[in-house]
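Inspection log for the structure reproduced underneath, given as structure tokens.
Note that one protein chain is taken out, while the other chains of the complex remain in position.
Per-chain residue numbering starts at 1, and chain names A and B are given in the order in which the chains are listed.
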Amino acid sequence: MLENYLPVLIFICIGLITGAAMVVMGGFMLAPRRPDPAKNSPYECGFEAFEDARLKFDVRYYLVAILFIIFDLEIAFLFPWAIVLEDIGVFGVVAMGIFLGILVIGFIYEWKKGALEWE
Amino acid sequence: MDSIVNILLPLWEWLPEYLQIFLWNLGKILLIMLPLMGAVAYVTLLERKVIGFMQVRIGPNRVGPKGLLQPIADALKLMFKEIIIPTNANKFLFLSAPMLSIGPALAAWAVIPFNGELVLADLNAGLLYILALTSMGVYGVLIAGWASNSKYALLGALRSAAQVVAYEIAMGFALVGVLMAGGSLNLGDIIAKQAGGFSNWFIIPLLPLFFVYFISGVAETNRAPFDVAEGESEIVAGFHVDYSGMAFAVFFLAEYANIIMISALTSLLFWGGWLSPFGDIGGILGNGFHWFLLKTVFFIFVFLWLRATFPRYRYDQIMRLGWKVFIPVTIVWLFVEAVMFVMQVGPWGA
Partner (left out) sequence: MSFTEIVFYAFSAIMITAALGVISARNPVHSALFLVLTFFATSGIWLLLEAEFLAITLVLVYVGAVMVLFLFVVMMLDINITVMRQGFIKYLPIGILVALVLVTQMVLLVGPENFGLSQFAEPALKAADYSNTRELGRVIYTDYVYPFEVASVILLVAIVAAIALTMRRRPETKYQTPIKQMMVKKSDRLRIVKMQAEEKQ
């Protein structure tokens, strides 16, 4: 089984190296480098940048991220289930039905509470 | 010719075994990556041409015959452009963000089967691997947005991240449907289940999931009409506003590599991949890589078509579509499919 993962490991390394090589080669060997205070200031449509760019954000974004984790876990549970459904049959469907049913209650709660509302 | 082989063969055999394995794999990886890079370059040209014609223009036509050398000219230009690093930026993260965005985009190709035999890594958990790598794409965006220390970049990164995250769930659910039908996480096995002509392709039983998957794919790659993360008219290109030169080019490459990836996966998972719609009849109409290529190119074209046709969605509309339409649709369809599967009715009849 492990021998299948060797090319994957090499590929991931090559992918990262390619990205790095392109930036290093393009940006630091071929391209000019003439820094200038105006050029290096963050882009703000020509205005002087004011305040720190890192501002506080609506808590809604965090809520979306939390809900995402929960649903991602659900998917992680669904994956092995889907491929063995042939073996586990009706029992498997009922087990997953209860699992998803409970989570659908959560989903409905979310919906009714307006957590999915985005205005 | 013979003399070259005579010199090289002993040299190859003289190499230690691990180096041989490494070089062999490296060669295969380059065989996937270089054509992919070429394809990415020419998809940009295709995009400009297709959108040009849809808007009754010609598109780029000056560099080379019919503008065919345009991508090369673009690449050369970007290569010689300065990479501007903003004063307040976090230098290291600023420069590593493009790398983090192209790495997963390329590495996902490791498990894509090109025809019955040609696949780099025949993983048993192939689809899971792809889903894991797609979920990595958000890091490039988030880090780029944060490291540039610019308001537009941060805003774009946040929007993009929240959007990608919402559609990834719909995408995951759609994939579960494919897994159920395919009975395996291995992409080769999933294709094998679709053998025997068009009527066996998963597009028929999984039509709603196909739409969910493809539209989520468009949203996941931040393409029009879901491109509020880049919205050039309001947040001036979003997370990569402060990138220039090659650093920008790498983001660009990653975006197009992801488009090709989503198109390839759509054709593999729902449209039979390299399988011919007429069944395995041999010859040019039989199964083969060309079918896979044809289907993939068609879905790339659909990406461009969508961009030329639809106006940009509002952000709240995007979030509503992802959470309130796609997730319920996929859950319902999964349930229907599971019941049909176990009861052996419909496409799964004995």
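Worth a mention:
Assume a contact is a pair of C-beta atoms (placed from the backbone, for glycine too) under 8 Å apart; a residue touches a chain by one contact, two chains touch by 3 or more.
This structure is a prediction, so every number in the text was calculated from the model and none was measured.
Every shown chain touched by the omitted chain in the complete complex is listed here: A, B.
For the chain left out of this panel, the touching residue among B:29, B:45, B:89 or B:128 is B:128. Touching the missing chain, out of B:45, B:108, B:165 or B:304, is residue B:165. Within chain B, the residues in touch with the undisplayed chain are 18, 90, 93, 122-125, 128-129, 131-132, 135-136, 138-139, 142-143, 146, 154, 158, 161, 165, 168, 184-186. Touching residues on chain A toward the chain that is not drawn are 1-5, 9, 52, 54-57, 59-63, 65-70, 72-74, 76-77, 79-81, 83-84, 87-88, 91-92, 95-96, 98-100, 102-103, 105-107, 109-110, 113-115, 119.
Criterion: only the chains that are shown with their structure count from here on.
Chain centres here are Cα averages; for chain A and chain B they lie 15 Å apart. Residues of chain B touching chain A in their complex: 21-22, 25-26, 28-29, 33, 78-89, 95-96, 98-107, 109-111, 120-124, 128-129, 131, 135, 146, 148-154, 158, 162, 165-166, 168-169, 172-173, 175-177, 179-180, 182-185, 236, 241-242, 245-247, 249-250, 253, 315-316, 319-320, 323-324, 327-328, 331, 334-335, 338-339, 341-342. Within the complex formed with chain B, the residues of chain A that make contact are 1, 4-8, 10-12, 14-16, 18-20, 22-23, 25-28, 30-35, 37, 39-45, 49, 52-55, 57, 61, 64-65, 68, 71-72, 75, 78-79, 82-83, 85-86, 89-90, 92-93, 96-97, 100, 104, 107, 111, 116, 118-119.
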